[in-house]
Each structure stands twice: as C-alpha cells, then as structure tokens.
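Here the complex is missing a single protein chain, while all its other protein chains stay put.
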Amino acid sequence: MALRNHPAKYSAFGLVRRGLRKTNWPRVWREPDWKSSYDVIIIGGGVHGLATAYYLAANHGITNVAVLDKAYLGSGGSGRNTAIVRSNYLTPEGVAFYDRSLDLYNTMSVDLNLNVMFSERGHMTLAHTDSALRTMNWRAEVNKLQKIDSSVIGPDEIKKLAPSLDVSTNTRYPILGALYHPPGGTIRHDAVVWGYARGADAQGVDLHQKTEVLDILCEGGDGADGKGAGATVTGVRTRRGDISAPIVVNCTAGWASTIAGMAGVRLPITTHPLQAAVTEPVKAFLPTVVVSGSLHVYVSQTDRGELVFGASVDPVATYNMGGTLEFTEELAGHVLELMPGISKMRLLRQWAGLCDMTPDYSPVMGPTPVEGFYVDVGWGTYGFKAGPVSGEQMAACVANRATPDLIKPFELSRFTEGELVGEKGAAAVGH
Amino acid sequence: MKNRLPSRAGEQIDRSTILSFTWNGKKLEGFAGDTIASALVANGVTVLSRSMKYHRPRGLLTADYWDPNATVQVGDEPNVRAAHRRLEDGMVVSAQNVSPSLRFDVKAANGLVGRFLTAGFYYKTFMKPAALWPRYEKILATFAPGGKVDLNTPHGYHDKRYAHPDVVVAGAGPAGLAAAIAAAADGASVMLVEHEHEVGGHLLWGTDDDRATAAALRAEAEAAGVEILTNSTVTGRYEDNWVAIAQRSHPMAVERLIKARAKMLIVAAGTIERPYVFAGNDLPGVMTSGAVQRLIRMYGVKPGTRAVVLAANDSGAAAVAALDDAGVDVARVIGSGDRAALVKATGSSTRIRKVHMGDGTTENCDLLVTAVGWTAPTSLLNMAGDRPVYDPSAARFFPGTPPDNVLATGGITGDGTRDQLIEHGRATGRLAAGRAAVVCHRLQASTARAASVDGAEPSYPADERAALPRAPHPEMFRAATHGIVDYSEDVSSKDLFGAAAEGFDSVELIKRFTTATMGPSQGKLETVNTVAVLAEARGETIAEVGTTVWRPPYAPITLGALGGRVFEPVRVSAIQPWHEANGVTPILAGQWIRPEHYGDPAEEVRNTRTNVGITDVTPLGKLDLQGPDVPKLLSLLYTNKWMQLPVGGVRYGIMCAEDGVVLDDGVTGHLGDDHYLMTTTSSGAATVWNWIEMWLQTERPEWQVHVTPITTGLASINIAGPNSRALLGRLTDDIDLGPEAFAYMQVRTGTIAGIDDCITWRIGFTGELSYEIHVPSQHGLHVWNQLLEHGVDLGVQPFGLEAQRIMRLEKGHFIVGQDTDGLSKAPTTGMIPLLKLDKDDWAGKPEVAWVLDDDYPVVVAVQPTDPTVVPEEACQILRADTIDIVGRITSSRFSPTLGRSICLAQVSQEFSEPGTELTVLLVNGTRTTARVMEHHAHFDPEGTRLRG
Amino acid sequence: MADLTLTNLTPTPKTTIRAAADTAAAAELGLTFGSSERRDGDLVVRIRPDEWLVIGSTATVDALDLSGFASRIDTTHSRLLFRLTGDLAAKVMEKVCSLDFADHMTPNGACAGASVAKTTCDIVRDDVDRVPSYLVLCDTSFRDYLRGAIEDAMTEFVGA
Partner (left out) sequence: MLLVPCPNCGPRNAADLTYRGESHARPDPNTATREEWRTYLYLRDNPSGWLRESWYCSSGCRTHFQIERHTFTGELREPLLPGSKTGGES
C-alpha cells in the first residue's frame, strides 16, 4: 500500500539516529483543515472508527474520508478497556469473526509500523461449577472445530500456569477447571488507536478531534425532519459546522443510541458503565490473563507490574462514568477469593467506560433502514478485541454497499426477524 | 542517628522509646513517632530508591505520603509509603526496584542511553522480527517498578462498617478542624478524617503558636463530640454523597473501609506543594520547603548541612526559618520571578553538590529547597462532578462549582492567615450543619420506619461565605533547563516537549503516551507541571490546555480493605446435619450446599430402582399462592391450561420469558380453595418469584393473588422406588396411599411420622413410583430419620443429586439451563402438546407461535451405537464427514439400569427424527455414532412404574 | 452496660398475614407500614404495606377475620429469627446492614426489609428493658451463615 503522507518510519535505528541528532519525531498525524464535504463520514475516533477509515483507504482506495470525535482520539472505550484479546467464543460465527481479529492483531505491529505490544500470554477462563465447566467444554469443542487453540484444563495445570490462584477444593468458589486459550493475551490499547490513526492519516483520511456531532442530516424519511425508515442520509451537523456526505458510519460506543436516534433509527441497546481498576505495580507474578465468569472478574498483570481488573457491566443504565465504590468492593472480594495472597496490594485507580449492551451479546453491524447510514455498534464489553476485523469488514460493507458474510449474522434486521446470535448461551463475562 | 536534632517542644517523636529496624539488612534505630523515612534520614541515609526507567538514585523529596521516591518494601508488604508509615519495632525494610542492590544498580546504565529512550520509545521499535518481541517484552517487564508480593500473605481482619453522619470532613488542618467543630456545635454528627497521623495539617510543622492552636482545636473537636479518624483517608465520593473512608488506625482491622452516607461532605484537603522542574531536580538532597519543615519540626531530623533555598512564597521563608533553627547553613536564598535565577543542580550519585545560577555563579550545597507553589488536590470535588478552574494570578487550580451537598474550605479554596482559614472553616461547618439539618428532616419525614419529625422543615441555607483571599503567586513551573516532571514514571519535560511535537498534544493524549501522572501518586505532584510544560510546548495558556480528571481512590487502598470480610451466603437444608454425619460428598449449586452422593451414585440408582431411595430436595423453589385469581395467574405464566385443575390435582408446567425462551419449569398443586403450592427449579426460585410479582403488580394489578416464598419453610424429601408406597404407608395413618385413592399427579395433605400439615404429591422425576413430601422444616430431620428407620427391611437408602440426575436422564426429563440454553424457545423442549396456542394470553406466546412455524432445534434422546462410549456433555454433533455443527450432547451418563450410555441432545430439526444416525465428535477428537430414540425416556417409556 | 447477646428464637410461632387495604383483617391489624406494636405478648409488625408479621403465639391471628382478599401463612418454619441485644447492638448492625440505626431513623418498634450480610432480611427493633435490641428474620436455610456473619461482626465489641 502506498502511504501518501510518508510518515517517519519507526525503528530502533530511527530512535538512535534521532537520539544522536537530538531531533524530535514529526507529527504522528496531521491537524487537518476543515472541509464541507466527504465521501464517507465516520463518527467515533476509537479503534472501530479509525480501523474502518484505515481499511477504506488501504483496501478500497476510498480516502476522502473524515473521522469525527467529540473529544480526542481513543477517548472512549478504546482507551478505557482492559486490552484483552481472544477468539475462543461460543458460536462458529463469533469464533470466525474474532479469530480474524486476532490474526490482524498478530501482524499489526508490522502492518502499521508501530509496536502495539501484543502479549500472547494465554487466557484462562475459570469454572467454579459443573454448569460452568459444561459451558467451557462447549466452547472448547466449538473452538477446536474452528482450529482455535482452546481446551479445558484441570486444577493442577491451572496452578502451574498461575501459581497465585488458590485451587484448593474447600473454597466458596472452588476452581474446577478452566478453558485455556494460549493465543489470547493483552495488547497496548492506545497503541492500536494511534497505529490506525497514523495509518489512516498517512493515506489522506482527515481526523477531526473535538468535533462533536449534533445531528444527522437526512431527507425523504417517514419520520420528523425526513428521518427514519426510507430516508437517505445527506451529512452531519457538528459543533464546527455542517458536512455533507452520502455515507455516515456510526462507530460510537456509549452514544450509539443517541447518534442513531439523530437519524431516526432505534437500536436494541441499553448503555451501561463497565468499570475497571488498576493496582500499584509489583514485580511480575501473574503470567496469564485470568477470567472468572461466576465471580465477574478478570485480571492480568501488565508489563509495568500493575494488576488490571475488570468486571461485568453495572446493572443500572447510565451515561455517567463516575464509577462506583461497590465495583471495587466486589472486585477485591472476588479477586481475593481467587488469589488470597494479594490482600496487601493497593488499588491505585478506578475508571469506567460505556458499553452498549444488546439482547444477544453480539454487535449490530451493517446497514440500517436509513439509506447511507451504517452502524458498527452494540459492542458490549468486547469491542476492543474486535476492532481490526470490524474495521476491515465495515470498510468492505460501505465500499461494496453489501454486507460481507462474516458480519451478516450481526445485521440490525436480525432483531425484527428473530434471528438472534447464540453468544447469549454462555456470555456471562464477555472478556 | 547522626542527623537527629536536639529535642524540641511539639515534635511528634517520643525519644524515650527507641525502635530498632533493618534497612536492606542493616540494623538501625529510630524513635516512636518516626516515619520510616524520617528514621532513615536521621541515620544518614540519603538514597531511598532508584527510579523506574533510568534507575537514577532518589532521595526524600516531599517527606509525606506523596513522596514519589520513598516507596519501600516492609516485610511481606510492597509499596509502603516510607514517609508516611510510622516506624515499628522490628520492621524489616528494604528498597524496591533495585538490581541487585541500592548502591550498585546495573540498570543505571540506562541513564547513559536515556536520550534514545524517549517517552513512548517502545512503540517505535521491536516490531521486527516479530518472533523476537516476546523476548523484548520479558526484558521490559523486569523494569516494572514496585515491591514483591508474598503469595502466602494471610488475609487479615478487614470488617467494614456503614455510617450515616450528617457531615464528613475530609482533612483536619485548621479549616477542617474548625468546620468540624462548628458543625458539631450546631448539632450535626460529624466524622473528621485526617490522612496524617495527627490532626493539625500544616500547623504541625509551623511555629510554636501554630502547634498550640492545633492542640486547642483538637481538644475543642473532641469536646464537641466529633468522631476523629486519623491515619485515615476519604478515598472517594460517589453518587449521592456515598463516601468511602479507609481507616488505617483501627485497633483490630488491618485497614477498614467505612462507607458513609454523608448528608454533607466538606473537602478541606489543603494543598500539595509542587516540585520545580530543572536539570538535576531529582538528585538526592533536592526537597520541597514542606519536606524540610516536616523533617525538622515534626521529627527533629536535620535534612542537610548547607542549603540553597528557592523561595517563591511564604513557605520558602518558613523553610529558611526552620533551617536556621536546625543549624543548617543557608548559603543562598533565591527569590521568585526570575526563571533564569536557578538553572540546574549537579552532584554525585548520592547527593546534590552544586547549584548553578543564571548569572553563571554556582553555590556548593548538599540541600536544595524549592518553594514554587501549590496544587489543590481537588480529587474529591472532581468525583462530585466539579471541574477545577485555573487562576494564573495565583498560579494554581481552584474548585469550580461543586454540587450543593459538597463544600470546600481552607487552603484548597484560597490563602489567608491561620485565623482566616479557621474562620472560613467555621462558616463552612455552620453552612454544612444547616444544610444537613434539611436533608435530615426530609429523610426522616420520607422514611417509613423513622420516628415522626417534629416541627417544620428548616430553611435551606444559601452559601454566603466570604471567600478566602488568593495570594498572588508567580507562575513557576520550569527553569530554563529540562528536568523530571513525573518522578515515579521517570518522565522529563523534554519527553513532554517531544510528545507534544509528535502530535500527542492534548493533556489526555500526552498522559497516555508518556505515562506522566499515571504512577503511584496519580498526579498529586505531577499534574500541574505536566499541564504547564504542555502549555509551554504548545504556546498556550494553562487554562486552555486544561487538566486531567482525577479518579478515585484519592489514596491507594488495600484490596483487603475493599474486599472486607467476604459475605458469600450459603444455604443448607434442615437435613444437612444428617448428610454431613453420613459421609456425603457435597456439591455447591448456586448458594446451596447439596448432597451429590454418599459414595456410589450408581449403587444409589440401583437401590432406588429395586427397593426404595430417599433424597433431600429441599432447595426446590416453593411458592405459596393464595387468592381467587391464582388459576388465571398460572394460565398466564405457564404455557399450558390451569383453569380446571381440581383440588388435589398436580400439574407440570413450563414457563417462558416474553421472547419465548424457556424460563423455568416445575409442578404446581391445588391444595385447597384458592390455595396452591408452586415448585420451581432450585436455581429459578428467586427469578420466578420476582416474575410473578412483576406480572401481578405491573400488568394485572386487579388480580387477587398473594404469593409467598416458603422454599425452606418446607423440607422436601423425595421417596422413590417400588417400595416407596410401603415405606410411606408405615409413617402415615390419615393419607390413603392406595393407587386409586392417591393416583399419579395428585396431592394430599396429612400427618407423616407424627408431623401435621405435610404436603405429599405423587410425581415421577425419577421414573419410579414416588412421593414427594414437604414437611415443616423444623421437623425435616425427624421425618428423614423416621423414613430410614422404618424402611430398613424395605431396603431404604439415601440418594444424592448425581443419582437423581442419572435417573431423570434415564427417564428423559430435560433440565432447564442444561438441556435448554439462553436462546431455547419452548418448542425446543419437545413438549409441543403443552404449548396451548388457543389460550388467550400467556407470557411468550407470540414468539412460541411464530417459532412453531419455523425451524428450531429440538431436544431428543440419543443412544451411542457403542454402549460403552459415554460422550462428554457439550460434545458437538456434526453433519457426517463435515465439520458443520448440527447439535450438541447436553446430558450424558452411563445408565446403571440399562447398562449402557444414554444422552439428551439438542439437534436441528433435520436430525431429530427417531432412528436418525448422528455423528458425535468426542473430546479426544474421534468421531462416534449415536441414534435418535423414539421417546425422550430411555427407560420405561410407557411410565408403568411411576403410575403403578 | 448491657453486653451483646445473639439468641436464636426461630421456634417461636410466626404467622404472616397478607391483607388488602379494604379487609377486616387489615383494619384490625392496623399500624403504619414500618412500625410494630406489642399486643397481649405478641409482637405485631407491619413489615410491608399489605403484610403483617405476628411473632409470639397464634392467638392474635386465630381471632382475625380473614374474609375478603386476605391470607395467612405459618412462617415459623421458613423464617429464621435471631435477636441481637446490647447497648452496642446498633454498632454491630451497622457493620452488616446499610440502614441508619440511629434512634430517630430506626426507633424502638421500627421495622424494615433490608440486606444483612448480603441476605434479604426483615429487621424489627424491639428493645428489651430499654436496651437496644433487634430481631432479624431471614430464610431459615441461611441459619449457619447468618449467625456466623453477625457473630463475627460482634467480636470487636465483645468486652467493650
């Protein structure tokens, strides 16, 4: 692919050269001029939106594209998640989709010439009950058929992989087994955002930060202002002015319903905060990602030594990301059930991101009843790990005006047609 | 203790109590009241740690909790704040982040290549070859700062506590103390929380008069009934003033979390002194003005011998006075305003040696004290939704507009004399008490159980406090050289300039790219300097750049305190003592502890099928339903018909959610006029109860039904097997057990083993002739024992959950949630005759009607061709010779009765016809075949045994 | 100073009456929601807007007119009944329950449903000889767990 803006090539050599010459690196992306018209407008400057823009340019040659973000790039879920990637989902649809994403993550550092620090450290989902173990077996069996490295392991092997776990049997939540997925791991989430942003910018995509969308402009629809079913999108109204475009893609999380509502489209989504927290750093002791669905907790240790925790979404729908004390209490209680020896570690910071939850724990992707208005939303708690493949597929969807097979199961129309995706069968914690 | 000063009034240490401790294995001594750090400095230790990235030697900087250079390991506890934690006798203290030792550190070589390791350097390299990245990653991970976790650390006592104070005051400096006193004087209940070990705030290291004032205020607060919590931190303010307090000073708890619903929160957090950015600003011996005052006045420790002081404010002057007191030679005092006045500091690996001025002169010294301004720790106000506002004339941020139930007072809001601070505190306390009184009144008036409120509601006081003045202060952040901005992350101002030039030019982006402000002090020291340097790099004002959002907790809190005593309720039946005394293997099922088996489940099955077995099924959900409209309710929630069930009848039913997905199943019996007993699955008991209440209250409020959960009011025992009638007959006189008098699917109430009001129904989950008896629970154990005692010659034996599961599978009964899943609609169960589409309305009916016209997976009974092969549950069923999934095994066991493997499976309709041969992929990767059976029941499909 | 005691009174007869507002039973039982009263040795508790709990004997209940939409259930066996008594009883309760146990918010006679150590309980303040005392009712299956949780909360006050 031709990089139009010829950004500086990143390498160890470059680091040394600039160190010797004491020069700074050039801008990672441009501050683009304002334009009143584009071929495609993407709302949301997170991994999904930036990847869509990147692949529109890279795979389809569509470069007259703007990405709009109301704050800064990666300010939403992309920068607030716990950066876990895996592909051991329950359904063949889910597996195929996330496996493609994992492939893209694997080569991303080279593809984007930016180290996203993919750490293939293995991913363990613990089972504390017979029924959880049955679900793990189910997932493992489906995974194996798709050639995904995923199997159920017993307490002895678990203890070897993560010595800090208490695998004794007299606990309230005994560890009976785990679904072990060696290719799963963690990644530096901000780097993924910057990598796609830099790559998209290099190909001519305009990245407009601090550009909040106030309305979506439509004509010909049944609803108010010509919106709703049957309408055709004509552009967006932003805080900085109107922009016209025949295609608008909603790649937001947290505000998906709000943005879709601006086009008169209702979504099967409720928005809930997902909280996360990090401890003070300590020397490395936890080499894998550990998830417990029953205890609603997942934990990994970063290269910096911090433990990063997450849980399930808060039950009450809210757009406020203030966070709750209950989250940290439950989290600590449950983590100490699993690893009783870390009670003297201290929680350093908690934060929250917004998750758009759908009834079947699967995203909503593709066209909507409004012509030219596409969605890539409803990503619940698992949007980050799907970022690359979503971008690739949404770019194809928009460029070809046809939904690719890989994301066909996730179209909005499945809800009115009653064809929900089966991830609900086992989606206790979607991390 | 070579650096200890002579004793003086007001010091925090008790020189009569000598404590010994070790520092990196070396024996040292300190006094009671010392912090670890003050004791170390008293002993002449100058280097307390090594920095994260470049492993540069670091000494005490702020000498308080936030000191980024004084984090140590104490025994099994990592990351102890040495400048805050009090010394204890026998403490084993060691430096963290040193390899292999504090004095000789091989990674210090990184400092030499520092100019290549700019912030975020790791993003720009190690991409190729990809195969090597995991190795680089391991090396990077060894740079992780922090102490070591001992995985054998015991979980100490951590009970939590709730509190409902009228006013919580965060911070017990002069303003906080005064606020607490004034609020208490106006009748409020007050909790005063102080992060440090003593109340008084900066008065503690002030003049003698200051310290006398602190003592007087403390006495006044105690007399007013204020609950004073020292060495405790308000760590968070959450919705509706839900306030978290970490109490580290509790006599029993290691660290206690107090959850307070404060009617008013007063934030009196004071200010935090900012370090100054210049080359050499992280040399040991460079300290803030507060640090030297604390060391001298609180701990009697001499921080150096020859000092240079950069004094841009009063605190600099106060530091000079303290240094004079301590006999430190103050070589030079640099005034404010001239950025070129101080250029850089240089020194050896363990100490600053020289300060270089803008005019080319230098000054030899071993101590450089900076007093360049303040950070307002607005963290708690942030959490309340407030955003701080920058005031360039005072060179710091101030609170904006917090919500009405949060008030700020003291240094965080402005400057002023001690008396002005106290007066502002008092006014704030009065205002808080006035507002709390209104909240109290409303709470009491609106809470059903509360005492009735006397008098009219007081009026809600407006905020008429006179603001504290803001002292003019020069904007001093960085000298003409580059230095460290974030000590714990090793981020310099040069790194920030570079990142901004690269385009990471908003405060959030630069924070993420460089990790500035992300370390253990979370920006308390670094945020303003980061913002200021970014503003300088961008040529903007600090106000334009803005600041980052401070997130909870205000100070780190242990996982032990947050987790507290773990409340994980478990439930047991009244018969549990017998199970435990008789060799049960228990199993956790949700909250229930249940008997899984008593040694040999296959034998339990055989005995039940041949003789008689009894099992404890108390966890079955049981709901008492009374009222004239119960049949209507049952008809609405079950898929089948209920209007004609006679008294004495029992019926099985399936419930659906509104999307047609199976929600629960169970039997319900008609006990008497308008009186029914419903059973649910044990895991579904709470869901079904809530489901019924929801329908009754929101959709059918006109119906008269009372629903009451009585799950454990009744101990439930299933008596199954050919001898069950004979056994039960020996224990009851008033229930006619004759096959006609008490037929299958009927219910009777009578006396069993002398216990009245036992409900008995004939049902057949196991496929045997069986009676399920529901006994008032306090008599459950008695009846259980009687059954065993009177059935010896009948061969009675207990059986557990596993035998029950085998028998139900032999009988082909599906289990909701195992044989069905989160998307299984009712037709999947195969119970088509129970789906009464001719009923007017029932939950989920439209979806069930539509799916019946459509393709849906079906639960079928399956037998492997090879009877010895027991496919694992969750095995996938494939289209022959492909990897296309067409179903899965949902239940699978070896049947001791039939001597072969038996299964239930969910398959697509195409594969559901009896006789269809299925391909099953076993977990070991081999394929085997299995046949779809005609009936769900593998055993006795006609039901002659259970109807006998 | 009255020491803390925790006693198990579960065998005490307990009856739950549900009655619509327009019934004779509701009129007879009376009280406002959230309050309780001693009547002839029995404790009558209006624990929910349409629900009364009678603890002590069945005499009061046996005399009730249950015509109309009213029902009666013996909850002796389904409801655990603990009594926590002592001058510091409120401090113990505040460790396991988020309700405000100050005298003005939870006076003698007050009752409420609430979570105690993560189990759903009914709480009635029923002072004994002017010493604060709380009745805690819960599903009987939690008996060992709940006793353990409350006793543990008491430890720091024992001997205080």
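Each chain carries a letter (A, B and C) given by its place in the written order, and its residues are counted from 1.
The working rule: contacts are C-beta pairs under 8 Å (C-beta built on N, C-alpha and C of every residue); 3 or more make two chains touch, one makes a residue touch a chain.
Since the model is a prediction, treat every value here as computed from it, not as a measurement.
Trainee: In the intact complex, which of the depicted chains does the undisplayed chain touch?
Mentor: A, B, C
Trainee: Given that one chain is not shown, which residue among B:841, B:855 or B:881 touches it?
Mentor: Considering the complete complex, B:841 is the one touching the chain left out.
Trainee: Which is it among B:450, B:476 or B:727 that touches the chain not included here?
Mentor: B:450
Trainee: Have a look at A:267, A:365, A:407 or A:421 and name the one touching the chain we're not showing.
Mentor: A:267
Trainee: Would you write out the residues of subunit C that touch the absent chain, in ascending order?
Mentor: Against the left-out chain, subunit C lists 33-34, 48-49, 98, 112-115, 120.
Trainee: Since one chain isn't shown, list which residues of subunit A touch it in the complete complex.
Mentor: Residue positions of subunit A that touch the missing chain: 70-71, 255, 257-258, 261, 266-271, 315-322, 324-326, 359, 415-418.
Trainee: By the contact definition given up top, give the residues of subunit B that touch the hidden chain.
Mentor: On the subunit B side, contact with the omitted chain comes from 238-242, 261, 384-387, 403-405, 435, 438-439, 442-443, 446-450, 460, 549, 658-659, 690, 693-694, 697-699, 840-841, 845-847, 850.
Everything that follows uses one rule, which is that only the chains that are shown with their structure count from here on.
Trainee: For subunit A and subunit B, what's the span in angstrom between their mean Cα positions?
Mentor: Subunit A and subunit B have C-alpha centres separated by 23 Å.
Trainee: Whole-Å distance, subunit B centre to subunit C centre, using C-alpha means?
Mentor: So the centre of subunit B lies 31 Å away from the centre of subunit C.
Trainee: Can you tell me which residues of subunit A touch two or more of the remaining chains?
Mentor: There are none in subunit A.
Trainee: At least two partner chains per residue is the criterion; list those residues in subunit B.
Mentor: Residues 160, 259, 567-568, 570 of subunit B each touch two or more of the other chains.
Trainee: Could you please specify the touching residues of subunit B with respect to subunit A in the complex?
Mentor: For this pair, the touching residues of subunit B are 76-79, 113, 115-118, 121-128, 130, 133-134, 137, 140-142, 144-156, 158, 160, 236, 238-239, 242, 244, 254, 257, 259, 383, 385, 497-498, 501-504, 506, 508-509, 512-513, 520, 522, 551-553, 556-564, 566-568, 570, 587-589, 659, 817-818, 821-823, 847, 850-851, 872-876, 878, 883, 885, 888, 921, 923, 925.
Trainee: Per the contact definition, I'd like the list of subunit A residues that touch subunit B in the complex.
Mentor: Answer in residue numbers: 10-12, 14-16, 18-19, 22, 24-29, 31, 71-75, 79, 92, 106-107, 109-110, 113-120, 128-131, 134-135, 137-138, 140-142, 144-145, 163-164, 172-174, 188, 190-191, 194, 209, 279-285, 302-305, 320, 322-325, 328-329, 331-337, 339-351, 359-360, 418, 420, 422, 424-426.
Trainee: Under the definition above, what is the set of subunit C residues touching subunit B in their complex?
Mentor: 10-11, 16, 18, 20, 32-35, 69, 71, 73-79, 94-98, 100, 102-107, 110-112, 117-119, 139-146, 149, 152-153, 155-156
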